[in-house]
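A short worksheet on the structure shown next.
Entry: subunit A
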Amino acid sequence: MLDALRTFLGMGGYAAFVWPALILTAVVLVSMLVLSLQDLRRAERTLQGMEPADRPRRRRGAA
Partner candidate 1 sequence: MSTFWAIVARDVRLAVRGGTESVMVLVFFVLAAILFPFGVGPEAEVLRRIGPGVIWVVALLAAMMSLERLFSADHEDGTLDLLATSPAPLEIVFLAKAIAHWLTTGLPLLVAAPVLGVFYQLPGPAFGVLLLSMLLGTPSLSLIGGVGAALIVGARRGGVLLALLVLPLYVPVLIFAVAGVDAVIFDAPVRPSMMILAALLLAAIPLCPWAGGAALRQALQ
Partner candidate 2 sequence: MANLHRFANPAQFQRLSRALLPWVAGITAILFVLGLYFALFASPPDYQQGDTVRIMYVHVPSAWMSLFCYTFLAVAGAVGLIWRHPLAFMSARAAAPIGAGFTFIVLATGSLWGKPMWGTWWVWDARLTSVLILFFLYLGHIALSRAFDDPARGAKAAAVLALVGAVNVPIIKFSVDWWNTLHQPASVSRLAGPAIDSSMLPPLFLMAFAFMGYFFTLLLIRIRADLASRKVQALRVAALAAAE
């Protein structure tokens, strides 16, 4: 089982290029996703804090 894993990771000798390419793609995609989700959560939490607008004193202060 171990050597099957090792051959797989070896990528026919090109491990030094295949894995960085895949990892880099994952890093770019995941970081864009995480950043966007953070923006969304921050904006919507601020929004909940402000709505309904007619009771401003309940506002927990803008971000």
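The set was built so that all candidates are chains of the complex that A comes from, given by their letters.
In this section, a contact is a pair of C-beta atoms (placed from the backbone, for glycine too) under 8 Å apart; a residue touches a chain by one contact, two chains touch by 3 or more; residues count from 1.
Keep in mind the model is a prediction, meaning the values are calculated, not measured.
Student: Which one touches subunit A in this complex, out of 1 or 2?
Tutor: None of the others touch subunit A; the one that does is 2.
Student: Residues of subunit A touching candidate 2 in their complex?
Tutor: It comes out as residues 8, 11-14, 17-18, 20-22, 24-25, 28-29, 32-33, 36-37, 39-40, 43-44, 46-47, 50-51, 53, 56, 59, 62.
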